[in-house]
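Here it is: the structure, laid out below.
Only one protein chain is missing from this complex, and each of the others stays in its spot.
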Amino acid sequence: MSAPVLTVGNLTKRFGGFVALQNVDVHVNAGERLGLIGPNGSGKTTLINCISGALFNDEGSIVFEGRDITRMPAHQRARLGVARSFQIPKPFRSMSVLENLRVPLEYAAWSRAEHRHITDEAMAVLEQMGLKERADENSAGLTQVDMRKLELARALAAKPRLLVSDEAMAGLSSSEVDEILEILLALNRRGVAVIMIEHIMRAVMRFSERVVVLDAGQKIAEGTPAEIVRNPQVERAYLGE
Amino acid sequence: MKLRVNAFWLCAVAIVAGGLVLTEVLHNDYYFNALYVILQGTLMAVAWNILGGFTGYVNFGSAGFFAVGAYTSIFLDKYFGHTLPLPVLIAAAAAVCALIGLGVGYLSLRLKGVYFSIATLAMAIVFATLISNWRYMGGARGAYILTPETFLWFHSYIQMLFMVMLLLTLGAVAISRNLNFSRLGRGLAAIRDDEVAAECAGVPTLRLKLISTTLMGALMGVAGAPYPFFVTFVDPASAFSLFVAVNAIAMPMIGGTAHWIGPVIGALLLGSAQQVITVTVSSEINVLLVGVMLVGFVTLAPQGIVGLAQKYFRRRPR
Partner (left out) sequence: MLSVDLLSNALVAGVLLGGFYAAVSIGLAISFGQLDIVNIAHPAFVIVGSYIAWILNSRFGFDPVLIGVLATPVFFFVGVVMYRIYYAAFERTGQESLSGLAFFFGVMFILEVGLMLVYGVDYRLVSADYIGKSFHIGWVGVPLRMLVPFTAALVMTGGIWLYLSRTFMGRAILAVAQDPLALQLMGADPVRIKQFAFGLAIATTSIAGSLLIIIGPVEPSIGRDYIGRVFAIVVLGGMGSISGMFVAAMILGVVESVVSTFAGPSWAPAVAFGVLLLTLALRPSGLFGRR
């Protein structure tokens, strides 16, 4: 059993007096599909903000592929292979869809990309995501679904070894959810570990090999989807007493 | 892409040649005065746009950089007894203002949006106050600068200053253009559009912002360095003038901030209009004109002239 690609140890994050995360331990194995669930406000987004580097944790450590990245700025983590998509899409609004992908290719993936063929690489990702026809359209004018796809496409363009997908499917129709799911599964087949945060249970359960449950900043359960579904603590967290 | 690169440099060479021809053909120094002012405005606009248009951080303190450049010139000239040649003074001004730019870049770590802009204004006023209280530079009363005797093969000193400013401005435009189409420029655009997303996409936002502010500072300092020799009398009020600051913002916004040619167009148009109005109507109207044009363009055509042109060409049937 190889070492985990990501190890979050004893992580604590406070906002003033409010403790958003407390002593959270999570690990992700190489090429694994991890689901991260929990009621609203349980700290899921805070956790991935700490993993991606958008926030710095107060206590604890984050180790990625054997390197301690706890104090590393976000852009360096991206270069090492940690990518994330945002819950509310944040496209580069002055740029076309294609240009949006140039940025991660030219920065996060710079050491892994073909410098002379950036456009071709970008087009390849767009093709994967089903956005090829929109390559030259301005990113600000996309539909909701396409914006979510662009968010993911941008994360993929960074050639990550760990991808965190933050509620990429929220508000999408059933067939659209399946589309995104297929894309993430295909990515995973290529060896990329994926942490999926979702509220759409059938997606999480179908996708994940293992699930971690957070509630009020603490990990309350961990196991296979089947185990989690049967866990009374999880039920209580979602449905109350 | 190769063809476009050649076209630009061809134009640049042609402009330099044209400038030289003008110095032989035109004998009225007034024209060179006017051209100098227009070029100075262009250089400031191009510099401002590197941080403002390309990176999305609005600098209200342009006059501060300009004035520090001018006063660096004055200080070194005085300290070394008028022996230092102009290029050395320009380089020194660039270095000093680059350092200030670096400081301003670190400011952007803590301050975003309007707070950053107000901080730049604050910085300019702090410098203005410091220099107003510095007796060696003439304090609030100002300093006189002697026009040097030598002006190479030109017919007058202002002709030489004109050529110097022409070369400096072309250099700045070339840098700006290069930046616009480079990987670095695309990183800056990402910062402008969404700094957090850019950082997570691997863009080293702090480093790029520092490059942006330092470059802007240096270029503005360069614009200010020859100024004392142009006006021969400098006081804090004129050097730190709000007019310089507003022009530096208005010209790129009128021309269009996303493209390197925007500030050039805005500066040439507005600068020429200002020169004409000074002569025909009054110089105070100019000052009103900048404000009106800025407000007008910002509300009605926020993408500037370049944006209007792009929209027009997109609507025409292919």
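As written, the chain order gives the labels A and B, with residue 1 at the start of each chain.
Keep this in mind: contacts are C-beta pairs under 8 Å (C-beta built on N, C-alpha and C of every residue); 3 or more make two chains touch, one makes a residue touch a chain.
Computed from a predicted structure; not experimentally measured.
Checking the contacts here: which visible chains does the omitted one touch?
Contacts of the omitted chain with visible chains: B.
Of B:Tyr115, B:Tyr136, B:Phe181 or B:Phe233, which sits in contact with the chain we cannot see?
Touching the chain that is not displayed is residue B:Tyr115.
Quickly run down the residues of subunit B that touch the omitted chain.
Missing-chain contacts on subunit B: residues 52, 56, 58, 60, 110-111, 113-115, 117-119, 121-123, 125-126, 128-130, 132-133, 140, 242, 246, 249-250, 253, 257, 284-285, 287-288, 290-295, 298-300, 302.
Rule of thumb we're sticking to: only the chains that are shown with their structure count from here on.
Where the centres are mean C-alpha positions, what is the separation of subunit A from subunit B, in Å?
Here subunit A and subunit B have centroids separated by 43 Å.
Which positions of subunit A touch subunit B when the two form their complex?
Touching subunit B from subunit A are residues 52-54, 73-76, 78-79, 83-84, 86, 90-95, 99, 102-104, 106-110, 154, 158.
Taking the complex as given, what residues does subunit B use to touch subunit A?
Residues in contact with subunit A: 183, 186-187, 189-190, 192-194, 196-206, 258.
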